[in-house]
Every structure is written in C-alpha cells, then in structure tokens.
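Missing here is one protein chain; the remaining ones are kept as they sit in the complex.
Going in written order, the chains are labelled A and B, and every chain counts its residues from 1.
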Amino acid sequence: MIDEHLPVLQVVVPLLAAPMCLLLGRGTLAWGLATAVGWFALYVALSLLGSVPAGGEIRYALGGWAAPWGIEYRVDRLDSYVLVIVAAVGALVLTYARASVAREIARHQHAAFYAALLLCLAGLLGIVITGDAFNLFVFLEISSLSSYALISLGRDRRALTASYQYLIMGTLGATFILIGVGLLYMVTGTLNMLDLAERLPALGDNRTVLAAFAFLVVGICLKIALFPLHLWLPNAYAYAPSVVTAFLAGTATKVAIYVLLRFLFTIFGAGFSFSGMLLSALLMVLALLGVLVASTVAIFQNDVKRMLAYSSVAQIGYIVLGISLVSVTGLTAALVHLFNHAVMKAALFLALGAVVYRVGGARLEDMKGLGRAMPLTLAAFVAGGLSLIGVPLTAGFISKWYLVLAALEAGWWPIALLVLIGSLLAVVYVWRVVETAYMQPRPAGAAAVSEAPWHMLLPIWALVVANVWLGIDTDLTVGIAGGVAVELLGGAP
Amino acid sequence: MALSLYNYWIVIVLMMTGFYIVIRSTNLVKKIVGLNIFQTSVFILYISMGKVEGGTAPIVTDGATAYSNPLPHVLILTAIVVGVATTALGLTLVVRIKEAYGSVDEEAIQRQDREA
Partner (left out) sequence: MSALLPAAMLLPLVAVPLIVLLDRYPNRREAVSLVTGGLLFALVVALVPDVAAGGRPAWTLAEPLPGIALAFEVEPLGLIMALVASFLWMVTTVYSIGYMRGHHEKHQTRFYAFFAIAIASTIGAAFAANLVTLFVFYEALTLSTFPLVTHAGTDEARRAGRTYLGVLIGSSIGLLLLAIAWTWNLTGSVTFTPGGILAGHATDGTVLVLYALFLFGIGKAALMPLHRWLPAAMVAPTPVSALLHAVAVVKIGVFSVLKVSIYIFGPALLTSSGAGMALAYVAATTILLGSLVAMRQDNLKRLLAYSTVSQLSYIVLGATLANAWGIVGGSLHIVMHAFGKITLFFCAGAILVASNKTRVSQLDGIGRRMPWTLGAFTVGALSMVGVPPLAGFVSKWYLLLGSITAEQYFVVAVIIVRPLLNAAYFVPIIYVAFFRPPASGVHGEREYGEAPLPMVAALVATAVLTVTLFFYPDWALALAEQLVGGP
C-alpha cells in the first residue's frame, strides 16, 4: 500500500517536515526530526532503487491526474541512483550535524536551519524524481533559495556576500533554464519530459529548439559550476557552515549534473545534443581547463575548505569530461564519479567540520599537529584525500580508471594524460594538509585539542568505509552506472 | 513581419536591460532590481506565448470560440512567486550585508575584505 506511494513520499515527507521543524522550535528536537526524516528519505530511495527494473521505470501520477495533464513523477534507474546519493549524503550529514551546528550557528536559528536544510533536501530530491520540466524548475528554486539562506548563516561576514553572489548567479542560471523550458513548451505544447522527448525529433533543427537548447545548457552549467561559470562556488563553500558545505558539496552540483544528463540525453537525445561535435568539444575543453586550472588554484589556498572547494570544481570537470566523450565508458565514468565524488567530498568536508569544531578554524596553520591530537579525524581526512587523488582500493581509483579508459577508447591519449596530471595536482594539495597535520607540531601556546566526539566521527567514518568499499566492490556504482549509460545512449543513432 | 513578433522584441530588450544592470551595477540593491527586470522579461515571454489570436480568457462562456492557453499563465504565477521569494531573500541579504559592512557597494565591500 505504502509502496506504491513511495515516489511522492520521497519528496513530500521532507517538505512537510521542514515547517514542523520550525514549529518544534528547540534545536535538539528539530535536529531529531530532521535526522529521522533524512534516514526515512534514504530508506525510500533505497527501496526505489531496489524496485526499479533494469531499463524500466516507476511512474506516479501526482494527485491522480494522469500525464500529460497532471505532473508525473518518474523514477528510472538513473533517478533512483541519484536519489540514493542525495539521500545518503543528507542522512549522514544530518546525523553529524547537531554538535557542529550548535558550535557554528546562533541558538535561536537552529530550528530555522534544520527547516532550510530539509527544504533543500526536498528540493534536490524533487528535481531528480519529477518527470515534468517546469516542476523541475520549481524544485530547483526551492533547493537554491534554501541553500542561499543556509550559506548566509556562516560565521564569517563574507558568508553574506558569498551567498549574495550565489543568489545572483544561481537566479540567472535558473531563469535561463526557465526560458529554455518555456521555448520548448512553445514548440511542443508539453512539459512532460517523455512527451518532449517524443515530439522534439520531429522538429529537427528548428531555431526555437536550438535557442532553448542553448539557454538550458548555459543555465544548467551555471548550476553545475562548470569552469568558467564556477565563480560562485569557492566562496560559497568556504564561508558556509561546515555542515552546509558538506551537504551541498555532496548533493547540489551532483543534482545539477543529473539535470544536464536528463536534458542532453533523455529530452534532446544524444543524437541532437552532440551533432556536429560542437557541444562535445566545448564541454571537453572547459572540463579539462576546469580540472587543470582549479586544481592548480587549489594548491595555493591557505583555507583548507576553500582548497577543497576548488578541488570540487576540478572534480566537476572530470565528470563533465566523461559526459563530453559521449560513449558508454565515458558516461559510466561520469556517473561513477558522481557517486564517488559525493562520498569522498562529504567525508572530507565533515572531517574538516570536526576540525573546525575542535580548533575553531580550517586554515592550514590551524591544522598543525592535528595528526597527533585528532588521529581519527585526520586519518579520515587522509583516506578521503587518497580517494580524491585516485589511489587504488579507494572509490576515486575506479572513477579515474574508467575516465582514462574512456579517453583511450576514443583515441585521445593526451586527455588520459591530462586526467592523470590532474590527479598529481591533487597529490600536491592533499599532501600540503597531510604534511602540516602530521609533521608540524602544534604551535606553542595553542590550546590543547582533543579528538572529535564519537557522534561526529561515526558519520565521517561511515563515509570513509563507503569510500573504500566502493573501491573494492563496485556492484552498486559501476553495475548501475554501466546500465544507465547504455540506457542514456539508447536513443542515440 | 519583424513587428508582428513585437512581443519578443520587448522580451529581448527587457532581458538585456536587466542582464546589463546585474553585470554592470556595483550597488547590491540595483543588482536585485536588474535581476527582477530580467525575470519579468521571462514572465512576459510565457504570458505572450499563451495568447491565442482572438481568444478570450479561458472561462467557458457562451459565444466564445477560441480561448487563450491558460497553462503558461498558471506556470508563470508560480514563477512570479519564486521571483518574489528570491527578491525577498536577496534584499534580506543586502540588509545583513549593510549591517556587517556598513555599505551596499560591491567595490567598497571587496576593499574591506581585502584589508581584513
């Protein structure tokens, strides 16, 4: 009975829980509710993953209004795969959040904070699950607006300007998407993604369709933070509260990439999107530039959070690179990295959050001597860093392997080499932190630092274990991603 | 011919005006104004697209043979709500920025951050 309503519960439960958090008022109660909802969302996402047949989909007509009149929720394997990423990161981050939020955010704002976080989660889940192009825009704005609010809660006043900057760029991006959707509706008369996909091929190279395509791609790339449209990201990640950074790094850009995949492959179809190589070449160049430039910039950051933010831009480059190769292996690489990067970045940012919790900052000099003072936290950081580099037996290796393979398959060995050079740049910036933490003593006179509390360590280490697990047993990632890649390219000639 | 599509010209002029203000202005409030104009242009795009030549409002009445398409209008109601929310949030941020920095000028704020 409840099973058939799972798709709607996925979104509605966090959406309704958000105002309840506000009503509960007290920080701890709101946290308890939010965490429970987070785990429930993960349960729903996993059940959906389990019940979606390969190549099939679950369709749910919202309010009983059949498509194309009503809004339809559709869950195919790509959807359920991304849902699991978002819900898993959400559940773990929420579990972790209490102490960190208590430390970083004023007490009277706690309930509002959890409400906004749940709204953001609901928005992100909604983007993924909906089968309606306009509904996607609405959910996009729900998640974006709540994330602007969340970012602005950072302790540094620069969080405000970062949030403002993100608001301007995010709204521009979302409005571009709105224009694109509107133009598509104009020529096809439908907003349902499946109907769009059916009707668009008949229109061929219609100029309105091309304009819609251009608006959509630019708008989505802004949300993805693809180089050089990434300018909002480093500040937003660096100044947001630790919990928010971990949550957004693991989910927001991932969902934006999902939107890109949906539009490029399902709605327009790979044959249309990549005809004439223009988009493919453009994405490839931007992705590679992103990898190299952002990784290099990351090396010179003194704020470790900011360093990881730039690293995120670089990792997004890897994912987009995989997409731009337009092959089954390339898409598999992109999808696998989507999952793996969410897991490793969430682990890294949460570990960093524990450092902020104990030391009060996340600059490089704050990390001195922490290898001895906070061994478990720092060990988790190192493990996440190794995964970022792509050391074997970690999740990162699997992504890199597929990406290199995809480049070689396409006959572009210089790209394979550039991917690996990107990894080496990651070695440099990760190792700066490792060296500081393990080989420099705590500065004289600094307050004694103890290990992070267990309720913070638990989610961190759950992510670290997942990182290693996904590097050894890849049924979940490669297994599903490989199938999804074939499905996505299925319509391609 | 070109003038028969005058609604699109209006949309494009408004859009570029808004976009220009967002990029060019250093005043944070003005940026929000620009953003609003930018969004409004899209609202007009939707609304004008739903208009059917000679159609009336989509209410079933005697004598009406053609109705305008109500769906884009409904959609844009949602988009307007989103736009209002964005503006509200943006202005709230500007107020907080003014409290924290004592200025709403982007350059002045950046200068303060550099000096800090």
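The criterion applied here is as follows: a contact is a pair of C-beta atoms (placed from the backbone, for glycine too) under 8 Å apart; a residue touches a chain by one contact, two chains touch by 3 or more.
Quantities reported herein were computed from a predicted structural model and do not represent experimental measurements.
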| item | value |
| --- | --- |
| Contacts of the hidden chain among displayed chains | A |
| Hidden partner chain, touching residue among A:Glu57, A:Asp156, A:Glu409 or A:Glu451 | A:Glu409 |
| Residue of A:Leu16, A:Ala66, A:Leu210 or A:Leu424 in touch with the missing chain, whole complex considered | A:Leu424 |
| Option touching the unshown chain, where A:Ala34, A:Leu83, A:Ala97 or A:Val391 are the choices | A:Val391 |
| Touching residues (missing chain, whole complex) on chain A | 386, 389-393, 398, 400-401, 404-405, 408-409, 413, 416-417, 420-421, 423-424, 427, 431, 435, 438-439, 471-474, 478, 482 |
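Criterion: only the chains that are shown with their structure count from here on.
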| item | value |
| --- | --- |
| Residue ranges of chain B in contact with chain A within the complex | 19, 22, 28, 31, 35, 38-39, 42, 45-46, 49, 71-72, 75, 78-79, 82, 85-86, 89-90, 93-94, 96-97, 100-101, 109, 113 |
| For the chain A and chain B complex, residues of the former touching the latter | 134, 137-138, 141, 145, 148-149, 152, 157-158, 160-161, 163-164, 167-168, 171-172, 175, 178-179, 182, 185-186, 191 |
